[in-house]
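All protein chains but one are shown in place.
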Amino acid sequence: MILRLSGLAGLLLLVEALPRLGLVADLPPTSRILTALADEAGTTAFWAAVGDTLTAWALGLVIAVAAGVTGGLVIGAVPALRAWTASTVEFLRPIPSVALIPLAVLLYGTSLGSTLLLVVYAAFWQVLVQVLYGVADVDPVADETARSFRFSPWARLRHVLWPTALPYVFTGIRLAAAVALVLAVTAELVIGAPGLGSVIAVAQSSGALPTMYALIVVTGLLGVAINIGARYAERRFLSWHQSVRAEMAL
Amino acid sequence: MLEVQDLRKVYRSDRREVEALRDLTFTVDAGELVCLVGPSGCGKTTLLRCIAGLLDPTGGAVRVDGREVAGPPPGMAVVFQEYGRSLFPWMTVRDNVELPLKQKKIPKARRATLVADSLAAVGLDGTQTAYPWQLSGGMQQRVAIARAVAYEPSILLMDEPFAAVDAQTRADLEDLVRELWQRLGVTILFVTHDIDEAVYLGQRVIMLSASPTVVQDQLTVDLPAARDQLHTRADPRFTAQRTRVYEQIQAAKGRTAAQPPAPLGS
Amino acid sequence: MRRALRLLALPALLFTVWYAASLGSENFYAPPLRTILAAFADTWTPERLRADVLPSLGRLTAGYALAAVLGVALGVAVGANRRLRAAAEPVLEFFRAVPPPVLVPVIMLFAGIGDGMKIIVIVSGCVWPVLLNTVEGVRAVDGVLSDTSRAYGVTGVARLRHLLLPAASPQIVAGLRQALSIAIILMVISEMVAASNGLGFTIVQFQRSFAIPEMWSGIILLGLLGFVLSELFRLAERFLLAWYHGLRDASRS
Partner (left out) sequence: MRRWIAGLAVLALAAAGAGCGSGDAGKDSGGADKVKVGVIPIVDVAPIYLGQQKGFFSARRIELTMESGQGGAAIVPGVVSGQFQFGFSNLTSLLIAQTRNVPIKVVANGVASTGQAGKDFGGVAVRKGSPITKPADLAGKKIAVNTLKNIGDTTVRESVRKAGGDPAGITFVEIPFANMPAALEAGQVDAAWVVEPSLSAVTAAGGRVVAWNYVDAAPALTVAAYFASTKLIADDADLVERFTAAMNESLTYADAHPDEVRAVLGSYTKIDPKVRAALTLPKWPTTINRSSVETLAKLGAQDGIFAGATPDLTKILP
């Protein structure tokens, strides 16, 4: 624990010392960034921006997860579907979501919808691909057992596919949660949709450096919180699963 | 050759201490084949890792040729139980066997001979370019044995090497170990939880208690040097000695029943 | 033949649907696909590709390669050392969580406006998945394999080369794959500010000058680029991790 904190403390000290010693211009020392952060935290506009960013993040994530899980299970469960869609998935997946920025602006201007479009697009593939991996990982013996007992397709989905795919679903959600935040802030920054990203842009164009850094720190902290939360949820829901057990041993 | 003296190992974590090995003393002479047998969870693997220099003991000492072990000693080879995990899956069979030889800075031509000979000795000609995972479990364990043999060790540690293979393969591999031992004159310390295997293989059987482990008893196996699966196992002397080991192990288990279980034993 | 049909059927269908649906489009910003395709042919001439796509690819390659080397090197160091890992992990987690595009203005302050800045922006985003995956991979090296190496005297550089790197390679490759898509995104974003050439710059320039069919053609090119790069990556992975896929298939059947 002490070690863990020492790394952070070292970073804070470094950022305090470098500008004070005149080694880097344009980087405000830690103390000024923290003051700016405290000032921001006292304004309602700041919390509204945090709220906007988190709303876009959460909504986008929910849509992406719902679509990704449904799509993944359906495609994964039907081999023919998988074969026919594979090339399209492989083509659409690597399209960088920033390429959609102009489309987003056209459809939604600078509203929440723009951010959502980018977030959903980027997060959807993370979930879909993981679910596809998960369904492919189904133990053939388990599947054949289910078939030999004449399970209905729904029962196979419920008792064989879903439990196998679940850990993958969580991995997908964890990855998607991180990507969704990155895209939410990016969309706000580049397009100007309301949220932390657009406040960062305003701080930058106003030449308010400490505020800009303070806001960047906030986005980082949000990201850390989301990662920790996702990992905690994964561990809680999957406590029975092998991969988590192995991670916890010793 | 190998001396284990007052060996003690205690695992410490934040909240608790687990005593795995209490006080172990025994020796193995040069050229001997000694089996260590004990109930499951009795700290056999801990002991073996201490001997191999992979784990620092809390007290006591391990000496090889009179020199105290601190880190893996040269001239010692180890065959682990988990054959699937002890071979490098990204290397072919040949590279797996050859890598330790490269580390020993053995010239290339000599390495090739050693690899070919050792693979032939374990009956794995023609598998050099295969990957370990393309082989069956028994064949994988043969590769691990070939790797140990090619290393030309003076002492060979085997940690329950056949626990995870099927019965037929196991019998074959047991005979392979005895054959290699007799042919190469190497010292072997063979750890197992299988009493039959211990008696069938060993010149001597050291019985361990349950954790925290001490030496429960020792037995010199009174069987002819030439052994085979069919006749040796039917020999009344085999049965008698097997029974004796079995009783000691049962006694060792009974002793633990009165004590709280030790979760971090092995 | 059947395989080719399966590969092409759905993309062809979607393409046709788009083509047909957009044929009579009056929307200024959503021109007919026919117009976009015509613009594509006119816009992406060999000279244009050389002048704009080549510099982009150069920055992408430089940034990606640098991030890979840096990420693996640091990852091995951190992953193999418990104390270092404990001290560095919170800091690394924080930097990974910062959305890379917000760092563009910051990096500009330090690295100026040249190619160096754009490469650093790419590195700053790509290095984390590589680094953290390498840490995980090195940390998760099989205990038995590690013991085997030690017992047979495989230490030092040989341990790195024959044990740590190959054992962590599936994770490292997974990190590199994540990094690739981030790299493309950051290549575009870094070119959206302070650039005078590049694919990202060109797309923004088309957008600003209301050359909408040209802009869409740029987006299609960007998609094609992403697709080609990920296919190249797949080929490389299949070659590098042949043992791993074989192992997985073997343990599954």
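Letters A, B and C name the chains as they come in the text, with residue numbers starting at 1 for each one.
We take it that contacts are C-beta pairs under 8 Å (C-beta built on N, C-alpha and C of every residue); 3 or more make two chains touch, one makes a residue touch a chain.
Small disclaimer: the values here were computed from a predicted structure and weren't measured.
Although one chain is omitted from the display, it touches the following shown chains in the full assembly: A, C. Shown as candidates are C:Ala194, C:Leu224 or C:Ala250; the residue that touches the absent chain is C:Ala194. Interface note for the absent chain: among C:Val204, C:Leu221 or C:Leu241, the touching residue is C:Val204. Interface note for the absent chain: among A:Leu18, A:Ile63, A:Ala142 or A:Leu221, the touching residue is A:Ile63. Of A:Leu12, A:Ala83, A:Ala142 or A:Ala208, it is A:Ala208 that touches the chain left out of the display.
Taking the complete complex into account, residues 10, 14, 28-29, 105, 108-109, 112-114, 193-196, 201, 204-205, 207-212 of chain C touch the chain not shown. Panel shows chain A; residues 25-26, 63, 67, 70-71, 74-75, 81, 84-85, 102, 105-111, 113, 116-117, 120, 124, 189-192, 194, 198, 201-208, 211 of it touch the chain omitted from the view.
In this section, only the chains that are shown with their structure count from here on.
The touch graph of the protein chains shown is a line. The distance from the centre of chain A to the centre of chain C, each centre being the mean of the chain's C-alpha atoms, comes to 17 Å. Averaged C-alpha coordinates give centres for chain B and chain C that are 47 Å from one another.
Contact residues on chain A toward chain C in their complex (touch as defined above): 3-8, 10-11, 24, 26-27, 83-88, 90-100, 102-103, 106, 140, 175, 178, 181-183, 185-186, 189-190, 197, 200, 204, 212-213, 215-216, 219-224, 226-227.
Those residues of chain C that touch chain A in the shared complex are 6-11, 14, 29-30, 83, 86-91, 93-103, 105-106, 109-110, 178, 180-181, 184-185, 188-189, 192, 200, 203, 207, 215, 219, 222-223, 226-227, 229-231, 252-253.
Touching chain B in their complex are the following residues of chain C: 142, 144-145, 147-148, 150-155, 158, 162-163, 166-167, 169, 243-244, 246-247, 250-251.
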